[in-house]
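A single protein chain has been removed from this complex, and every other one stays in its place.
Going by the order they are written in, the chains are A and B; count residues from 1 in each one.
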């Protein structure tokens, strides 16, 4: 009986330890989800500066960064965005940039109206919530 | 001796596993604490849109959402708030909405001056901090 219960306990320990181990293999330990929800080019610039500084400080390969634009912040990722060049630069440096499809539907905006190369999520807020629950730090510049 | 130490180890494992288990029974896995601290009806509207989108995407029964209004954001929950109808709708859909009593004291506002049906917390910021420490994701629209 002891042996059986020991095996159960050991399996539970192994299962508990396996979860962070698998995550650590797929992504760096530093993970940052950034929110852009203001229609304010100064905020967009700050967000892009923040991402660049984090990569400079930790090394781009040592940190996963994702910028989520939603609500009034969606304008950051439209094809005519004043931040277009810097967003392309950030994506080239490994920053993931995604737009909220719910916001696009509300604002009657199609993917053709958006910057090339960005990603999409169904609901920006759900993305921000789930990333936090998966251990990502949250930044709202 | 082995048996005694085994029982201790097994108890520790069981205790460690019991904590998330108990939490999972009481609340859904998705938990979102939202902050409203701006006296800005556009921000109130964005916060309410965010809550609605999260419920639509995940199913209202699968996510706990609490909106905390404090500081300049307390105005969102006053009886004369322009967002009154939408707040009632959100509460009807299961969103918890609470006001900060510290802010009310500072602004000399009584519960009679507030919307009916909302909840209260002593310190909005402490609520936001403690919810995060209990595993809730944080959103500041």
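As a convention for this text, contacts are C-beta pairs under 8 Å (C-beta built on N, C-alpha and C of every residue); 3 or more make two chains touch, one makes a residue touch a chain.
These numbers come from a predicted model, not from an experiment.
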### Query
Where does chain B touch the missing chain, residue by residue?
2, 5-6, 8-9, 12-13, 16, 35, 37, 71-72, 102, 106, 122-123, 125-126, 128-130, 132-133, 138, 140
### Task
Identify the residues of chain A touching the omitted chain, counting contacts across the whole complex.
2-3, 6, 9-10, 13, 16-17, 29-30, 32, 42, 46, 49-50, 53-54, 56-58, 135, 137-141
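Heads up, the rule we're going with is that only the chains that are shown with their structure count from here on.
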### Query
How many angstrom lie between the CA centroids of chain A and chain B, rounded to a whole number?
23
